[in-house]
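Structure first, then comments.
Complex shown without one protein chain; remaining protein chains in place.
The letters A, B and C name the chains in turn, as written, and every chain counts its residues from 1.
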Amino acid sequence: MGTDASGAADGRIPVTVLGATGSVGQRLVSLLEEHPWFRIVRLTASERSAGRAYEDAARWVLPSPIPRGVRGTIVEVTEVAGDVPLVFSALDSSVAGPVEEDFARAGAMVVSNAKNHRMDTVVPLLVPEVNPEHLDLLAAQDYGGGIVTNPNCSTIGLTLALAPLHRAFGVRKVHVVTLQAVSGAGLPGVSSLQLLDNVIPFISGEEEKIEIETRKILGSVRGSEVVYADITVSAQCTRVPVVDGHTLCVSVALDGDPSMDEVRAAWADFAALPHTVGLPSAPERPVVYVEEPDAPQPRLHRLLGGGMACSVGRLRPCPLLGLKFVTVSHNTVRGAAGGTLLCAEMLVAQDRVAGVEAPTRP
Amino acid sequence: MGTDASGAADGRIPVTVLGATGSVGQRLVSLLEEHPWFRIVRLTASERSAGRAYEDAARWVLPSPIPRGVRGTIVEVTEVAGDVPLVFSALDSSVAGPVEEDFARAGAMVVSNAKNHRMDTVVPLLVPEVNPEHLDLLAAQDYGGGIVTNPNCSTIGLTLALAPLHRAFGVRKVHVVTLQAVSGAGLPGVSSLQLLDNVIPFISGEEEKIEIETRKILGSVRGSEVVYADITVSAQCTRVPVVDGHTLCVSVALDGDPSMDEVRAAWADFAALPHTVGLPSAPERPVVYVEEPDAPQPRLHRLLGGGMACSVGRLRPCPLLGLKFVTVSHNTVRGAAGGTLLCAEMLVAQDRVAGVEAPTRP
Amino acid sequence: MGTDASGAADGRIPVTVLGATGSVGQRLVSLLEEHPWFRIVRLTASERSAGRAYEDAARWVLPSPIPRGVRGTIVEVTEVAGDVPLVFSALDSSVAGPVEEDFARAGAMVVSNAKNHRMDTVVPLLVPEVNPEHLDLLAAQDYGGGIVTNPNCSTIGLTLALAPLHRAFGVRKVHVVTLQAVSGAGLPGVSSLQLLDNVIPFISGEEEKIEIETRKILGSVRGSEVVYADITVSAQCTRVPVVDGHTLCVSVALDGDPSMDEVRAAWADFAALPHTVGLPSAPERPVVYVEEPDAPQPRLHRLLGGGMACSVGRLRPCPLLGLKFVTVSHNTVRGAAGGTLLCAEMLVAQDRVAGVEAPTRP
Partner (left out) sequence: MGTDASGAADGRIPVTVLGATGSVGQRLVSLLEEHPWFRIVRLTASERSAGRAYEDAARWVLPSPIPRGVRGTIVEVTEVAGDVPLVFSALDSSVAGPVEEDFARAGAMVVSNAKNHRMDTVVPLLVPEVNPEHLDLLAAQDYGGGIVTNPNCSTIGLTLALAPLHRAFGVRKVHVVTLQAVSGAGLPGVSSLQLLDNVIPFISGEEEKIEIETRKILGSVRGSEVVYADITVSAQCTRVPVVDGHTLCVSVALDGDPSMDEVRAAWADFAALPHTVGLPSAPERPVVYVEEPDAPQPRLHRLLGGGMACSVGRLRPCPLLGLKFVTVSHNTVRGAAGGTLLCAEMLVAQDRVAGVEAPTRP
């Protein structure tokens, strides 16, 4: 399996990580360390970091140590080079747009965590458990390679929780208030002088992203475009003193007025393609209902399913919309690096990366 | 002015604080220290604390030192004694119910922060700026003295923000998600092992209180009862790692579809009785709109108006209900001790405390 | 290998956990879930919890879920029953003393995390990497079974860092200031109202424990007693808003005035028995020097070596004592449950548990 651009062949698919020194990039590098399908052959960053060993260039913020295999890897400047078929983009949105296009035009399949191309008509905004059929949009791209995007960190958890309800009943209205962790803001991100003993009830652009991305992800593909789901979404976003894990307080109006038992059953029965087809990063159950009366909580539940599952709890009636509940998902694993990785795994499994063969599963 | 039950006359009205050693009791004692109208003559607590000097009995948690005047005051057990006309109750709800009735039957006007009597038909649930006319319910009480209650800490901020809108336009639907500070939970309250780097999306009984109390407070008095306001309220409550100050993310549906400018004008023009009649604890402006794009925030705005004002910000359209905004108010000042004090001041100003004359204002 | 008291034989040694519902008990249960040598056959707690399923009795505070195998295990009251050779005690010190003696007299080897017997003349205070020879004290116990204790959570990290220096040069004076995490205080422990935006510069009894336990652990066994090390230790202890991981600021005076390079070499060369003899919980390197100028930090380094290693950094000259450095170790893994487990593994490996054979290593 796999083309090996670097010559050092262990059968795994060679990948490049763009923007590897930032916090999302670090998570990606960490998750790729022992990945059964992928092998890092190139790390890029801005000119300031280029030419330095990765361990010197990255200001490491994760609790696990820097993977040995990449400590000495010399970081390169972010520009097209060589012939790597699969590229992960953890670039900042201030630069991601044209750079990702360059790589796609050079033939690479770019899986991006940046917001720049998410709303492009022919770019899939992918949550592999929710809308894998959106990958059919790739046929309408004329890059040579392609671009697939991972949604906003809050939207992923929200759509994972909503998808089973949308499939089973139809979602009509969604009111969501987010309590977001700081790791999503990267470094330096939010100053501790601003956030300790405090809540910041504003995250630039976040409410708009949640309101529109949710409708694209839950929409359906017709020909070469997405028909957005007919759902009214209202979002309020806040930043709270939590390291990892976004908490969402959700109210929903569903078609057909299902009972709470039917709703719980819809979550429990949610069978998702990524686990079925054996993607290495797919959680066994993407949506897990937690029974404790005060669950889910970010510190206790963010690592469920290796950080890839969305936990849900506190389902109860909402006097306004019908039902309300709480979700927690890990914003830098599921909501960023891990989500991006799962997108790439789905692309490979569906043979959508040029020159790369899908690994045979055991 | 003022009857002096204790014999030590400085012209100020003698008051008793029930449950003086808890966190709300401490705030009350602190606020009463230099109060121009009131003078503490008795502090009570449970049998465990009775007989000890206040500074030994109270595990002080406030940043200002224990007031000198009460350090040596011997704490008494909480039971009716003497003839004090005005009683503040900071009792825990596990004991407050019958004790407050005992004091009321003994002739005292009891102003309570406990939840026990809030929903009693003839007991005013008072936010002095919002529903001072609810004090007319007192005429229907047959205690001898009387009971007036202060709402839940979250409800106060919510009703302060809603009242100007309800007066000007009519409020029909309210969706509120609270991000509540820990001081509301008292001591030991929430363990730091549970709350650090975490959010707890559940506070027992809180959502129900907000949903019903809001309707009583914004209701109107007809004869000897309150006609609840015809508003649908949905609340979701969370606890966040903040010391003081509740943050509320609010969505509202108003009658008549006012513009955002009209809504801001309603807040700006909100003239409230407490300041007009010169109550010492009344903030000049009970509702303050804060313009910064990321305001209000608990650490920056909880002390506005000496902790007695409700700050509002981020007014913007809500795709679901029409408008959304954020409020911050101080949960143990405005939301508990300060609110209780303001209720008492209003009672005195309206000559509703037997044997106590309203102070002449300068 | 292993006697199987319960009849359900998978070859692993059956163990009992006393005080299994508290926070240390939870960590123990969690670490024992997939332990290659041990298998839980009995969980005990106070009468309040007895008779309930473990998942109902324990208020779970760990980020990993409750192990499936024990969710339905009925918690029993803490008293001697049956014939289990190895007993872990996570009992509170208010009850641990006599209960642990009862079990030891009934023939069990008790490995305790409680403080009660730590200073007993014939009870080993064991850090397996540091003073395994102290287990010879067991011969002088007349319980039938035996008692071995795990030190205070701060002392373990301190003695791990000091032991290589004491072996290589001799430690004479130690000044240590601790910044301790809240998980060590258990539940409810420290209220979040006391600790948010705060430091509490006092932990009852902690300074005394560190000052004396360090001297016992670094002492030598002569006959049936320990000759305490001739080291002057001064400790100041504080509690900080950190979930897990104690940070220690240490200054030391060593014999012979070694260079900083020699000190680093002593740490790097520290070969410890637990890893050599293949104990499952032994970290490959018990003391890890971290080079970053602002390391070690509790959130980044507490999980080094699976939470069993002590990280050290910032070695530099001390104008007063000669050298200063910083250590971080995980207070509920290495400092409590994991440390206790390692003690038990050492006992088994040395054939010191009656009726239990040491597993053959692969």
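Quick note on the criterion: a contact is a pair of C-beta atoms (placed from the backbone, for glycine too) under 8 Å apart; a residue touches a chain by one contact, two chains touch by 3 or more.
What you are looking at is a predicted structure, and each value in this text was computed from that prediction instead of being measured.
Student: Check the options C:Asp56, C:Asp120 or C:Asp197 and report the residue that touches the missing chain.
Tutor: Once the missing chain is taken into account, the touching residue is C:Asp197.
Student: Using the touch definition from the top, which of C:Val326, C:Leu341 or C:Val356 touches the missing chain?
Tutor: C:Val326
Student: Tell me which of A:Val61, A:Met119 or A:Leu273 is the one touching the absent chain.
Tutor: Considering the complete complex, A:Val61 is the one touching the chain left out.
Student: Decide which residue listed in B:Val17, B:Ala266, B:Leu304 or B:Ala358 touches the omitted chain of the complex.
Tutor: Once the missing chain is taken into account, the touching residue is B:Leu304.
Student: For the chain left out of this view, which of C:Pro164, C:Gly219 or C:Pro241 touches it?
Tutor: C:Pro241
Student: For chain A, which residues touch the unseen chain?
Tutor: With respect to the unshown chain, the touching residues of chain A are 23, 61, 182-183, 185-197, 241-243.
Student: Determine and list the chain C residues touching the chain excluded from the picture.
Tutor: 173, 175, 177, 179, 196-202, 211, 232-234, 236, 238, 240-243, 247, 249, 251, 293-300, 313-314, 318-321, 324, 326
Student: Considering the entire assembly, which residues of chain B contact the chain that has been omitted?
Tutor: Counting over the whole complex, chain B touches the hidden chain at residues 60-65, 196-197, 243, 299-304.
Quick note on the criterion: only the chains that are shown with their structure count from here on.
Student: Of all chains present, which has the mean Cα position farthest from that of chain A?
Tutor: Relative to chain A, the chain whose C-alpha centre sits farthest away is B.
Student: In whole angstrom, what separates the CA-based centres of chain B and chain C?
Tutor: Inter-chain centre distance comes to 48 Å.
Student: Please report how many Å separate the Cα centroid of chain A from that of chain B, as a whole number.
Tutor: 44
Student: When the C-alpha atoms of chain A and chain C are each averaged to a single point, how far apart are the two points in Å?
Tutor: Result: the chain centres lie 39 Å from each other.
Student: Tell me, which residues of chain B touch at least two other chains?
Tutor: Touching at least two other chains: 196-197, 241-243.
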